[in-house]
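Here it is, the structure in full.
Here the complex is missing one protein chain, while the rest keep their positions.
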Amino acid sequence: MEPILDVKSITMDFGGLRALDRLDLDVQKGEIVALIGPNGAGKTTFFNCITGLYSPTRGDILITPPGKKTERINGLKPNHVTERGLARTFQNIRLFQNMTVLENVMIGRHCRTRTGVAGAMLRLKSAREEEQTIVDHSRAILERIGLSQFVNDLSKNLPYGAQRRLEIARAMATDPFLLLLDEPAAGMNAQETRELDNLIKKICDEDGISILLIEHDMKLVMSLSDRIFVMDYGRKIAQGTPEEIKNDPEVIKAYLGEDPDA
Amino acid sequence: MEYFIELFLGGLTRGSIYALIALGYTMVYGIIELINFAHGEIYMIGAFTALIVASVLTLLGFNELSILVIASLCAVIWAASYGFTIEKLAYKPLRKAPRLSALISAIGMSIFLQNYVLLAQTSDFLPFPALMPEFGFLEPYAHIMSSAEVIIVLTTALVMAALTFLIKFTRLGKAMRATAQDRDMALLSGVNVNRVISFTFIIGSATAAVGGVLIASHIGMINFYIGFIAGIKAFTAAVLGGIGSVPGAVLGGMVLGWTESFATGYVSSDYEDVFAFTLLVLILIFRPEGILGRSTTQKV
Partner (left out) sequence: MLTFAEIKRSVLVSLWFMFLTFPIMVVRVNPIEEVVEWRWRNLIVIGAGSFALSFVWRYMMARKEAGLKRKEAGGEKAPLVRRIMDRPRLSRSIVGLVVAFVCVFPFLFSTYQVTIMSTALIYVMLGLGLNIVIGLAGLLDLGYVAFYAVGAYSYALLNFHFGVGFWIALPLGGLLGALFGVLLGFPVLRLRGDYLAIVTLGFGEIIRLILENWNEFSFGPSGIAGISRPGFFGIDMSLNTATIYVYFVLIGLVILTVFFVNRLQNSRIGRAWVALREDEIACQAMGIDKTKTKLTAFALGATWAGMAGVVFAAKTTFINPASFTFLESAIILSIVVLGGMGSIPGVILGALVLILLPEYLRAFSDYRMILFGATLVLMMVFRPQGLITGVRRVYRFQGDNGRNES
């Protein structure tokens, strides 16, 4: 079977700096894949390339949405990437701060709905019905993620952990087949991280959404992932199951540095 | 051919003035990413200060050279003081606010200063004394380029060289570049960011004042509104050359000066400002990073 995301040898140059160097990565349907590596390894750059914020210098990004044909998505605008079923969260939370929690999720429905200016001004029947489905759908997602008590609060007033989960809720509202999470557990305490662990598993198992995540919390990575890719200096240095990665000498070297006595 | 040379040199003078004002825009933008709309007003206030000081000194019977020196000096000092104060009042409290807020504040400051001068002085055009000396040895070429124009071009070159030196080779320049790159990192590495930003405003305002004195004594007329159009044009020059770049501001000023000079000379003089604005719109659409600017990828 085709992998739903197949990245082939992408390279990203910023001026003279090579941030990604011939990187390969794939995600199969129903998998949770983790991308790890030291700070500055190029993980977020990789996400930005896939989601269309950057256009990679070379290489191919192929997606195969369930029931559809394989498509190359290099250079597509971010909104077109999202329309095709890839959704993401951000490492430095990027919520719409002065909008309510519900509205944040409703924004996620934007690309799945149609109402235009005329429909909105005249409040046509189709527009009213569509608005109702947007509200209901968004509300259901919030309930599922466990944020329904905050519905009408401004998102900037939420506790930190809840903001991270709201980012996931917002991304889920776009009906993705692959969810890209950029450090979803950053800044969370142990309790919150455990809840997040369950949440991500639930999203993968019950909603059938595959997951690609960047994370520094090794316990979470080991517990969640089916496969792990390790990056350093823009290159892939290892890939495998959590067990294999734990014992990989290259990975240990990248994380702990070169042993001076060796 | 003669006409062409005349237009070329006219454009050079005009461009030098735009460049002088553009330098301040570019420095401020480079460091806090704000279009300082009030910058044109600083230039206007510089010219007014020079006019006032020169008039007072003339009545007191000072000689021409000392009037030129003292009036220019006062213009620079007061313009720099205004620049410093504006930053503290209207921009510093908004450092962490959305960019839109700072921009609106800047527009407000620009309108405020225009009307402040209008109310405190006059809405009429005031004749500005010819402060710049005539050089005897330039007499034979006066039909092509006057002494005043030579002084304007030379001063611009001098100011640009001094600023380049300041930014490239001094401690302050290093701190400025660090602040422009990453304000928080600069702060962590011991740069007094507030002071660096203040200095940037002071230096930028001082150069604007130099431009104000030169152009006012060249054209011989000023009023409270001269800063507004000059400000937009200088901004055009800064963007044209690549905002944030000192040589870019000068190059942009020249290109804009020549465009205006040739367009008004060969096409029509009614639409002088339209040419400048059209150039601005075209540049922003087709090459927003400017002639010397590098395209940057937005940080995510």
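Should a chain be cited, it is by its letter among A and B, assigned in written order, with residues numbered from 1 in that chain.
Following the convention adopted for this analysis, contacts are C-beta pairs under 8 Å (C-beta built on N, C-alpha and C of every residue); 3 or more make two chains touch, one makes a residue touch a chain.
All figures in this text were calculated on a predicted structure; none of them were measured in a lab.
Peer 1: Would you mind listing the shown chains in contact with the chain that isn't displayed?
Peer 2: The omitted chain makes contact with A, B across the full complex.
Peer 1: Which is it among B:A19, B:I42 or B:L94 that touches the chain not included here?
Peer 2: Residue touching the absent chain, from the options given: B:L94.
Peer 1: Among A:R88, A:H137 or A:K236, exactly one should touch the missing chain; which is it?
Peer 2: Spelled out, the listed residue whose C-beta touches the missing chain is A:R88.
Peer 1: In the full complex, which bits of subunit B touch the chain not displayed? Write them out.
Peer 2: Residues of subunit B in contact with the hidden chain: 33-35, 45, 48-49, 51-53, 55-56, 58-59, 74, 78, 81-82, 85, 89-90, 93-94, 97-105, 107-122, 126-127, 129, 228, 232, 235-236, 239, 270-271, 273-274, 277-278, 280-281, 284-285, 288, 298, 300.
Peer 1: Counting contacts across the full complex, list the positions on subunit A that touch the omitted chain.
Peer 2: Within subunit A, the residues that touch the unshown chain are 51-53, 77-79, 82-83, 87-88, 90, 94-100, 102-103, 106-113, 115-117, 119-121, 123, 127, 130-131, 134-135, 139, 151-152, 154, 157, 170-171, 174.
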